[in-house]
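Only one protein chain is missing from this complex, and each of the others stays in its spot.
Chains: A and B, in written order; residue numbering restarts at 1 for each.
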Amino acid sequence: MGSGESPKVGVFVCHCGHNIAGTVNVEHVAELASEFPNVELSTHFMFMCSDSGQALIREKIEELGLNRVVVASCSPRMHEPTFRKVVEEAGLNRYCFEQVNLREHVSWCHMKEPEAATQKARDLVRMSVARASLLEPLEVKTVSVEPHALVVGGGVSGLRAALDIGDRGFRATLVERTGNLGGNLAKLSTLYPNNEPAKDVVDRMSLAAEASENVTILLNSEVTNFDGHIGNFEVTVKNNVTEEESEMKVGTVIVATGFDPFEPIGYYGYGDSPDIITLSALEEMKRDGTVLRPSTAQPPKNVAFISCVGSREEGVKGHEHCSRYCCTAMAKVAAELREEADEVLMLYDDIRTFGKGHEDVHRRARQEHVIFSKYNKKKKPAVKINDSGIMLKWNDVLSGENCEFRPDMLVLANAMVPPEGADEVAKIFSLTRSADGFFNEEHIKLAPLTTHTAGIMIAGAAQSAKSATDSTTQASGAAAKAVSLIARGEVEIESTVASVIDELCSACHTCVTACPYGATSIEATKGVEVARVTEAKCHGCGTCAAGCPSGAIVMRHSTDDQISSMIAALLSSAFVHGGGEK
Amino acid sequence: MTEAEKLATLSQMSPTQTALVIGGGVSGMQASLDLADQGFNVVLVEKTPSIGGAMAMLDKTFPTLDCSACILTPKLSEVARHPNIELLTYSEVTGISGQAGNFKVKVLRKARKVLEDKCSGCGDCVEHCPIEIPNEFDQGLGFRRAVYVGFPQNTPLVYTIDDENCIKCEMCVKACEREAIDLAMKDEEVEIPVGAIVVATGFELFDVSKYPRLGYGEYKNVINALEYERLINAAGPTAGHLLRMSDGKIPKSIGFVQCVGARDVTNQVPYCARVCCMYGIKNAVMAKELQPDNVKNVTVYYADIRAYGKGFEEFYNMAQTRFGIEFIRGRVGEVAENPKTRNIEIRVENTETGEYLQHEHELVVLCPGILPPKELRVIASELGVDVDSDGYLFVEHPASNPVDTKVPGVFVCGCAEGPKDIPDSVAAGSAAAMRASITLAKGGEV
Partner (left out) sequence: MSKKIFDPNIVAFTCNWCSYGGADLAGISRIQYPTSAKVIRLMCSGRVDPVMVLEAFKNGADGVIVSGCHIGDCHYSTGNYRTQVRFQALQTALESIGMDPQRLRLLWASASEGQQWAEAITEMTEQIKKLGPSPISGRGKK
């Protein structure tokens, strides 16, 4: 299809079962849309993304010679790739597709106003039809993939990923900022669910990584600079000890920077007595030999645990999440401590021993007569410290009684929080973060390992708090995504980049200063100075185009005209239909 | 390709380039895609007429309430269209021999009686079929004919005739313009050489009638969670209208009973099913969302709320604050029906207050735990891999090698290894693909 051809737009409105049709009158929207300029066909269907919905689009493209397609359904963040593929299969260029979000932006957030929601849906469709009429086909480019993966973080997740990539026959470079491999796992004693010593796990994996000829390990190192795009990233790694910097090219990245154990300052007397410690500290003690009460260096006789310290605090930013490891870890050590201690008490809110083998750990603690008491979430346990030691008071909700206990050691099951430097990592790799501060996946259900930055994966505790098992599962999975890219050898990239209309450019340098990537420069062609865009460096943000005083920069797929057409379509209609009033 | 040509090709696969995936749920689908994307061939064997597994039956998914069909459907198409994936639905693995790099797998192609290469999925045959039987896909709440697809997005979109109920009237044969129906079709067996195997057989729902005191099967207004999912699904038997079975009325008050067939040593389900708390909360929220004005009270009866995953605790909080779902801690002792109103009375001790409660609900939803599928033991013994005490496949080193069985070249993912939610099943599917691809790339050498 040439760009000169006049637009024939097909509009497909999706019911999404009840999801859209329950609020928006989709039939009516489809009917109205048939009157919009350039619309050749407007129809509605139960599930546009289903095989039959997709077939309908292809069929209509062929039957009516549609050359632009508008699907009014859910968020393009999920299904734009799906529908682009569909139009492509029918011979249209993928950039001749436009999606309207009638679900996340209309039906789901205006559930109680079906009429107003239907009007908004109509407006959004009109805007998209206007834009669609101006869409241009763009060339689809492929680039080669550098057969080399970068893995950031040398905990079990990073190790698992690097080992898998290496074993598959491709090169991986593992960058770990400390001097050791194993991350937080290396600080633990034995692991639930099977009591395997953590040291065995770490040794097994790090020895294999060190022995692998495909895996390069860079300790004491961090990524300081990162540039490029999927398939071809340029990475600068700095050794924090030698201060030396090295550069490398990689095709893909796995971020496995894990977590930090939360330092619970201000919680339950932490810091006020040496005998109040975190679960992480207790594990380190166990790893190094025996558990001794810090103040006396004697084995503790009465131990208490408190759950959810820094976790599950509604309304407290960064601490609303469940840390997912602590209930089971706590039940496990509690049972083990019973071998020596007279009494072990576990104060909990819910017991979340959800995973494979976790209930066995929980049951064992009960068999060992660990005392379980559910505390009152609204009136959390109180800790007093005086000369005679620690006094713990709480309300046991199950009996309703107020209880007291004098532990000689109090263990706080501390949360997992994003590691120090997560801000930097997010910036370097353009990752977004969820409310708990961990990195966001591309889709929470079906794409838990890829991110919104093409070519960059996340795995393990970097994505959210979790156990070693769940972490290494994600790591192998992320490695699969990386090796797919490398095995295929090439990957398609977006053609949505900036370009300069030489005749209009006044060589003012505005774009050169605006571009975050140094993709624009001023060059002399045929003796005249004009701006140039290096396409391989351009990420398509459009910051240059918005700044250009001469309107000399065309943002492909987001041109000034396309954007203006949406504004006009929305607002001109307000006069015609009185859309702004009702 | 005709069926005969397809079977001939399959028997000639190159084992070092081909993996077998058993089970086409979301974990098996993901494993297949991640192997196929690397350029390997995948034979995906699914015993029912369609891939999709349990996720295809769900209405919404926690914790974002994304609609299950909306996010799954494109994945279904992706699998079906992938040039490196050979989809064998309505098929079963009947025998396995050999070792990593060179397994021989016997697959039974059950006679579907409809030619896959001819059927266009138009459904013209359906209305001519005189037989009506409960649709398994709708948990028996809706009906299907003897020639059927379980659900509209059935993948591949090919109809199936169930031999057990078909009376050979040949009405469908006459109706089908494409001459796609062959009632004389016979089961066929094919032996396929493969280099690596991924087991992704998923789970089976716990049969809640094992607790007679909870009234399932006896009282019409006691249903299980999967039935509820179908009931509120727009493509389900009631077109998404939330109603109760006794009289078709919208229930004004609904009780959800958690941990039915989970964390119960006496019923041989000592483990936590990992998804019920969250799907219970999800379904509770959905009742309010679908019928904000009619559904007045929604109560969840639980033992512990295990909102452990990303965004789960936040979702649990939202259920209480934004949707006003009530949570009562206590294992439900028994239920009884009020014979006049057909309402269900729940008897439970609120363990937080010590109060003994008798709550009447117009509908009660039992939230069952999940079990390993019955045939898993058979497959395990064919493969020579162990099952653990709960009946799922055993993994020796869960911390470092969470998807490796003890047999080289054999991997496991999703609920076949133990209960998991969708993202954890998907991640495990990718992981199993990674590990299987190493076996293939090394030609089976370990």
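One rule holds for everything that comes next: contacts are C-beta pairs under 8 Å (C-beta built on N, C-alpha and C of every residue); 3 or more make two chains touch, one makes a residue touch a chain.
The model shown is predicted, which means the values in this text are computed figures rather than measured ones.
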Candidates A:Val156, A:Ala426 or A:Val530 - the one touching the absent chain: A:Ala426
Residue in contact with the excluded chain [from B:Glu229, B:Glu289, B:Asp404 or B:Asp421]: B:Glu289
Touch criterion as defined above, residue of A:Thr178, A:Asn376 or A:Asn440 at the omitted chain: A:Asn440
Touching the absent chain when the full complex is considered, from B:Ala111, B:Met185, B:Met318 or B:Val387: B:Met318
Subunit B, residues in touch with the chain not shown (by the definition above): 64-66, 289, 318, 322
Interface residues of subunit A (partner: the chain not displayed): 75-77, 101, 103-113, 116-117, 119-120, 123-124, 127, 423, 426-427, 430, 432-435, 440, 452-453, 496, 514, 516-517, 539-543, 545-547, 555, 558, 560, 563-564, 566-568, 570-572, 574-575, 579-582
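Everything below uses one rule, namely that only the chains that are shown with their structure count from here on.
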Subunit A and subunit B, separation of their C-alpha mean positions in angstrom: 26
Subunit A to subunit B touching residues, read off their complex: 15-19, 21, 46-47, 49-52, 54, 74, 78-79, 82, 111-112, 156, 160, 164, 167-169, 185, 191, 193-194, 196, 198, 201, 204-205, 311-312, 314, 320-322, 324, 350-360, 363, 374, 397-400, 434-436, 438, 441, 443-449, 463-464, 468-470, 472-481, 483-484, 487-488
Subunit B residues touching subunit A - in the complex, by the definition given at the top: 26, 34, 37-39, 61, 63-64, 66-67, 69-77, 80, 121, 152-153, 155, 157, 233-235, 240, 263, 265, 270-272, 274, 289-290, 292, 304-314, 317, 351-354, 388, 390, 392, 397-403, 417-419, 422-424, 426-435, 437-438, 441-442
